[in-house]
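Shown here: the complex without one of its protein chains, the others still in place.
Now for chain A:
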Amino acid sequence: MLCNICNKNQATVHLTEIVDNQMTELHLCDDCAKKKSIQMEQQFGLSDLLAGLVDYSKQLGGSEKSAVGTQCPFCGLTYEDFRKIGRLGCSECYTAFGRYLGPLLKRIHGASQHVGKTPLSLSQEEAKSAVRSRGSSVAELKAKLQEAVDREEFEEAARLRDAIKEAEKTEKKKKSKTEETGQ
């Protein structure tokens, strides 16, 4: 088989590309494959891809001017750095560049609200404080949970679910104590 690019040399490298969900096969000779791989690295480095997305998000949301010069106060990474390397500098960058990252995350994942697990220590702590601060009964919390679900506020719903579990435990304890003392 001859090389698809130069049509002169024997093809030794067989490449499968997926562009826009279309799969194409390329059969290349050594020389053309080398050229192609350099080209691909230039075109398809992850950071470049991300930079492309970053630019796209900017068209959608924030203006270019406000992004330039934004810097993370904690680690010193600038928005320009992020565009170049495609990596954030620390957890605080997410706050510093928050308004640009929202649209970007949406673009990458098709969503911008986390619904997965929460670090154990955090979920326990927040559930307790929620119960304390509101002093709500299980019934009240359950009503709030339903409202949150209706509004599709899943973050709030997850927090309320944990709070209900905690409140149920507390009520059970109270009840069994009352029974023990025979009152």
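Here is the rule we go by: a contact is a pair of C-beta atoms (placed from the backbone, for glycine too) under 8 Å apart; a residue touches a chain by one contact, two chains touch by 3 or more; residues count from 1.
Please note the rule applied: contacts and distances are computed from a predicted model.
Entry comment: the absent subunit's protein name, as recorded by UniProt, is "Protein-arginine kinase", drawn from "Protein-arginine kinase", "Sodium:solute symporter", "ABC transporter ATP-binding protein" or "NADH-quinone oxidoreductase subunit D". When the missing chain is restored to the complex, the residue among A:Leu2, A:Ile108 or A:Ala143 that touches it is A:Ile108.
Among A:Leu77, A:Leu145 or A:Ala163, only A:Leu77 touches the chain left out of the display.
Chain A meets the missing chain through residues 16, 18, 21-23, 46, 50, 74-75, 77, 85-92, 94, 101, 104-105, 108-122, 155, 159.
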